[in-house]
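The complex appears here minus one protein chain, its other protein chains still in place.
Order as written gives the chain letters A, B and C; numbering starts at 1 within each chain.
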Amino acid sequence: MLDKNGIAKRIAKEVQDGYYVNLGIGIPTLVANYVRDDIEVEFQSENGVLGMGPFPFEGEEDADIINAGKQTITTLPGASFFDSATSFSMIRGQHVDLTILGAMEVSEDGDIANWKIPGKMVKGMGGAMDLVASAENIIVAMMHTNRAGASKLLKHCSLPLTGVACVKKVVTNLAVMQVTPNGFKLLERAPGVSVEEIQNATEGHLIIDGDIPEMDL
Amino acid sequence: MLDKNGIAKRIAKEVQDGYYVNLGIGIPTLVANYVRDDIEVEFQSENGVLGMGPFPFEGEEDADIINAGKQTITTLPGASFFDSATSFSMIRGQHVDLTILGAMEVSEDGDIANWKIPGKMVKGMGGAMDLVASAENIIVAMMHTNRAGASKLLKHCSLPLTGVACVKKVVTNLAVMQVTPNGFKLLERAPGVSVEEIQNATEGHLIIDGDIPEMDL
Amino acid sequence: MINKKVANVQEALEGVSDNMTFMFGGFGLSGIPENSIAELVRLGTKGLKCISNNAGVDDFGLGLLLQGKQIDKMTSSYVGENDEFERQMLSGELEVELIPQGTLAERCRAAQAGFPAIYTPAGYGTEVAEGKETREFDGKMYVLEYAFKADFAFVKAWKGDAAGNLVFKGTARNFNPNMCGAAKITVAEVEELVPVGTLDPNQIHIPGIFVKRIFQGETYEKRIEQRTVRAKAN
Partner (left out) sequence: MINKKVANVQEALEGVSDNMTFMFGGFGLSGIPENSIAELVRLGTKGLKCISNNAGVDDFGLGLLLQGKQIDKMTSSYVGENDEFERQMLSGELEVELIPQGTLAERCRAAQAGFPAIYTPAGYGTEVAEGKETREFDGKMYVLEYAFKADFAFVKAWKGDAAGNLVFKGTARNFNPNMCGAAKITVAEVEELVPVGTLDPNQIHIPGIFVKRIFQGETYEKRIEQRTVRAKAN
């Protein structure tokens, strides 16, 4: 079974040379730490920066240079700043190659719910609805089940949707799955996790086709 | 009767302090020469410049700094350059206060035709259709009649339209007229021109209300 | 050069009154019009409808207007980090309309550019699109969203000149340029008002035509919301 860093590490393998990537808050942010050194990737943040670097050294924080999580950041050579409309032109116009975000629920049709729990304080969708409505390649990073042990991979989402039929891949603490027209196709098992455990934790239709390899991290 | 420079001189009186102005090719371009020195005006050109100045001194022309007439220009302090989409945001968004352009025909409803003569080579509308569709204050500068002596102020335009119900004022070699819901309201006569001459040269409905003063140039 | 410079924040805010709709630039606490907000607090203008990506924190940014119960409605994409906001929202004192962030940006830009409405894919199939017109183009579904209508836009830039030209810094740019000219009156406050002619005409982010009034803010706190750093290597 993977921890959050393990999920991030596995997703980092999906990041290819030449990709522009938008990382959501939470586990997705950790992905940046595991991207191979020998490929070129640029990170976009929807508040208006392309070419994000690591956090600044202590004392070098700049209130005018933050990411969408409102964290102080730095930029790398070749970076650029731009306004919000231009930022979402990059997203809506499908210039961003890969979007990685967290979710509360994903359905076997690729629907995603990650912004609202009825009855609880709702903070808002931020840029998530724009991202999932436009991105061609969306990977969800999340735990396979919620704190109560219930599956987050469902036939239909029970929470208000963020977007419909948009998720391409899901990486959890238990497995890597591809969203196909017929449901979640199991691609890989987390180290030490059996197909049965994944099946038991998945409410949506899980396609198990042949031998399922363990992840190579 | 006015010549082209006279028309430009009269129109210059319509330019008020604090106006952003877009000048079309031809007579409108001449207006810039007659704007009072004691008011602040900025000229916009739709190819992407605000704050145009006079032509450059000989030898100082720059192929990268032109107006929409493709003429080499200079800029004044406070000027800015921008892309075409932004330029038409200024126009469509009604940030430009006054648009002055030439016309082949104007109708008593304020329709304008200035881009196409069927059967002749058509060069195109350039930015004229955007300007007339959006501008709140449009003044047409033109001769009252065409070379054949026929009126250019008509009940209905005979040529393909550039825009509908958009012209606010017309200044010709003979008169200044306001476009009203009831037709062309005669405001001023050119020096030495009688009301009768104006009436005879106007096919559209001309409203003559009381004494019509001569222009004060 | 048309002069947009006003003497101070009081003059810049002339004409604001109760029940108006305001736009505020800024993302989180970055690039917010601190001086205009402070003056609105002082004026005590009430019944405000605010368009702003976020709602500040309890004691800074739009949170200050919330403390004074000056805001009736917020149109935002994300409103966490604010206890008073949560209290007013849950009690029903404050109306909140949450919309996608890209939709927010583009509804501003539509108002600036004279477009009545836009078609965006964001929110299709979700409750955000409920009751809204939708339409298919090339097999993909879009939601019709209308241009904002606002009385004042309050923006903050890094540098500006009396002609109203603005230059922004870093990610403090965010929604600020998109809101310029998107309201009846755009008020720009800048960290530094520079002499006209010193900004490179090639490097102006917002031409002065989109700005009605400009002033240099007295002070800027520029508070950091999430200070994230790494240790210096020895």
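We adopt the following convention: a residue touches a chain if its C-beta (ideal position, glycine included) is under 8 Å from a C-beta of that chain, and two chains touch if they have at least 3 such contacts.
Computed from a prediction, not measured in an experiment: that's the story for all the values here.
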Exercise. Considering the complete complex, which visible chains touch the unshown chain?
Worked result: A, B, C
Problem set entry | Which residue of B:Gly18, B:Pro54, B:Pro191 or B:Pro213 touches the chain not shown here | B:Pro54
Seminar exercise, completed: Across A:Leu50, A:Ile66, A:Val132 or A:Leu161, the one contacting the chain not displayed is A:Leu50
Exercise. From the list B:Glu40, B:Asp130 or B:Glu203, which touches the chain that is not on show?
Worked result: B:Asp130
Seminar exercise, completed: Contacts from subunit B to the absent chain lie at residues 45-49, 54-73, 81-85, 87-88, 91-92, 111, 121-130, 133-134, 160-165
For this session: Spell out, residue by residue, where the missing chain touches subunit C.
Result: 114-121, 137-138, 140, 142, 146, 167-170, 173, 201-203
Exercise. Residues of subunit A in contact with the chain that isn't shown?
Worked result: 18-20, 40-42, 44, 50-51, 75-82, 85-86, 88-96, 134
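Here is the rule we go by: only the chains that are shown with their structure count from here on.
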Exercise. Relative to subunit A, which chain has the most distant C-alpha mean position?
Worked result: B
Seminar exercise, completed: Strictly by count of touching C-beta pairs, the top pair is A-C
Seminar exercise, completed: Taking each chain's centre as the mean of its CA atoms, subunit A sits from subunit C at a distance in Å of 28
For this session: List the centre-to-centre spacing of subunit A and subunit B in whole Å, with centres computed as mean CA coordinates.
Result: 55
Problem set entry | Residues of subunit C engaged with two or more neighbouring chains | 109
For this session: Would you pick out the residues of subunit B that each touch at least 2 other chains?
Result: none
